[in-house]
Each structure stands twice: as C-alpha cells, then as structure tokens.
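Yeah, one chain of the complex is gone here, protein chain that is, but the others are all in their spots.
Presenting subunit A:
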C-alpha cells in the first residue's frame, strides 16, 4: 500500500465514522492570502476588509449572489419626489449583536462617520449634501444632482451602532492609531466575531438575533490568513482547511485531480489592460525615439492593440480560463456596451502597416512597466506581450516590480506604457469612466487613476450626464458613445477579464461572487 492510498483509505474511514452526524452544522475553516487590516468598516476601503466585514456588519442594501442589489437594513427605497435624493425605509426589529435596537439615528451616525475626513470610504458620499432622519425608520439621503447609482454605490456602507461607538470612543474611524472599533465588532450581520488575533486567526459564530433567514449550517467559522500560496494549498490538501481563496492558476490542476476537492472558477469583474503615457512629450525609456512620443499618435496605439494575440495568451498562460475584453468593464456589468463587444483584433500585418503610416516603419523601443505581485500571472503576461509587440517592431523594455512601489512610479509619470487592472466598485461603467477616462482633475476628484492623462472633451462632458440620467435607454446611448470614443482612440488596450480561482473540499457548498467577496452565510458543509 503506497502512502498515498493509505492516506486515502484512512480519510475514507474517517468519513464513515463521521457520517453519523455529518448532516449537523459544522465548524468551517477557511483561508485567504490577506488578513483584514482592521475590523473598522470605515477605516480602510480594501477588498479583504470589506469582504470580511460583510459577514458581521450590514448596510442599507447588499449584493445578492449575482451581484444584484437587494434590501438589507433598508426594506425599500425610492427617489425623492420633490428634490434630488433617495428615501430609505428601514427594517424594523433589527438589533445589533449587543442587543441595541437599530434605528435611523444609527444610519445618520454611520453616514457622518463614513463621510468624515478620517474615513477611507468617504468618496461614496461625495454626491450627498445632507442626510435627514424623517422618523425612526425612514432616512433621506439628499444628493446634489439626480443620482440613479447611489443605492448601488453604497452596498458596502456598513452601519454601526451609535451608542456603542460613542460609548467606546470610536465615533470616528482611527486613521493612524487604533481605537475600540479597530479590533471590536458590533454589527447587525449574520455572524459575530468571537475572537480576533490579527494576522493569526479570527473566529466567527452565528448571531442568534439575526433578522434574516439562515441558509448556512456553520456553527463556527475560523478564518486564517495564509500568505504563502504553497502553504495554503498544502493546508487545503491536508484537510486542515475547508476552503481557500484564491489559489494560483497553476495549482488548479493539482486540486482538480485530487479526490474530494474541487476548484471553483469564475470571472472577476476586473479587466486587465495596458495604458499609455498620452500626454508625455517624449518617451522616457526609448533608445531610438527621444524627441517625440509615438503613442500620442492613435495609429501607433492601434498598432500596439493589433499586436496582442489574446488567444495565445489565454491558451499558454491561463489554460483557457480567461475571457477577452473589449471595454473597461466586462459583459454583465451595468452599462456594458453590447454594440462594441468586438475589440481590436489580433492582426500583426495591419499593425506593421499602421506603424509605417505613422512614420515608424522599423518600429521603436519604449518602456513597459508592470507589477509582479498584483494580478494573476502579471509578469508572465507582460513578457508575452513584450514578445508580441517585438514581432511588429515595438521593442518593449520591460520592468516589473511589486505593487507597493508601482503606483508611486505611475503617479510620477515614470512610464511609457503600463499595466493596470480595474474592478468597478459600483458595478457600473460610470466607475472606470470617472477614474480612468475622464481627464485628471484633482479639484473634482476625477481621473485620479488616469495615469497617462488620456483626455477627451466629449467624454468629460458625458460623465456627469451618465451619472445623472435616470432613463436606461438614454443612458446606454451615452455610454455607447463613450465606449466608441475610447475604442476608436485606443485610450487603453483592454486585454481580458481576470479569472477567479477558488478551491474547496468537495462537500462544501458556497457561492463565488464576481467581486471576489466570500460570504459565510451561503456556506453549507455536508
């Protein structure tokens, strides 16, 4: 008997022994690469924090399995009749984990907290001018202009108990020191934090007073951050954890081939793309073109787009798990333009022609900056792209680095072409238009991730209009126009939608949501 079959047999015996009470609720252990930095829902707007805290805190609205918006602490909402804004009717009979009643005062308090200077989520409330408590269970959010997207934009706005936060000196999020809410939790959500050891282990238990219908059978949820991917995979395959998100793409096969384990594959809403230094006068990293910026010529940008062979990248680097992208948002996101579903096709001959037309028959060299620890296979992708560029004469000088010093380099305009991934936090196309396509405008806080400062007057004009348009057809027409412009001008080269690869034991049922959030209330352990 080989060690492996011995191991399988003993696992089988174990399953039979446990079989008698397998139907009962279970302890569920899971791991992820990053520990949430804080338990304060307004202090850090990062995916690990928001994803984790959605288990214990709740907002007015929440996202369902398919990412659609549904009521949570608000039962219903409607646009205000005589002014711009939204009225939320709150759910009654909801209590926080410590027993305090949930009322409109808590919403107002949480709004003030989340929109304070110390908060990292205040941008969600930029359109809000005032919040009024109408009665104990009715709240009005007044906006400076019609704002059809507002309910969608606050799906991760979590409500704290006013009395609890004030009594514990946590009325404001702590920015550069800890406060009570950094490590303690008191939410209305389906789970409560039983213990927290930052960076080591956090234990959740069901909230017995939760208002919602319980769909899970978890009696205890134990979360462990495991930073090293090989360690995480070993922990899963040795049975010490039930679920891990994410696993490296190259390990998916190993998990699939193993009895008793499964891989969950989905598409994240993150589109990976290349960006250009549109407004640069000259190239920074070229050895042959030093007095001009060829990328300011649309033909050169088109040539670069034609040079990319997405099929080959998909096959070789991603094992056929990615979906090519044509726009800054993937299909399925609100505002995705069906009319422009076809991107610029792979056509190296056309790329060479375009370069010749633009006056670079022999091509030129330039600098390409990429991360090596931010997106799946990011460095390999850039190497592949560089060789594809080289085939048409674009000689990319690749430099890669960790994300912690990548953004500062991009902010200092230190690139000729760069890699970027973007996931629309609001699940609407307005988000990337605001951050990536609108001209840089620090005053209005627009275009803040538009590193190359792509600028088009018509897009700048259309952004406020799509932010305010209520009529879906009219709005889509404007979005289509923006997509048309950005495709024609090759503002970016959208490459593909990043896949989500999770792994779990066979007996675990869970939901993989497109925002890469993991919610314990959808877990059943068989």
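In this text, contacts are C-beta pairs under 8 Å (C-beta built on N, C-alpha and C of every residue); 3 or more make two chains touch, one makes a residue touch a chain; residues count from 1.
As a convention for this text, contacts and distances are computed from a predicted model.
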Write down which listed name, "HprK-related kinase A", "Peptide ABC transporter permease", "Ferredoxin" or "Light-independent protochlorophyllide reductase subunit N", is the UniProt protein name of the chain that is not shown. "Peptide ABC transporter permease"
Touching the hidden chain in the complete assembly: which of A:69, A:108, A:174 or A:203 does that? A:174
Looking beyond the chains shown, say which of A:65, A:315 or A:404 touches the absent one. A:404
Touching the unshown chain, subunit A contributes residues 3-4, 6-7, 10-11, 35, 37-38, 43-46, 117, 120-124, 174-179, 182-183, 197-201, 224-228, 230-231, 234-235, 237-240, 402, 404-405, 407-408, 425, 435, 442, 445, 448-449
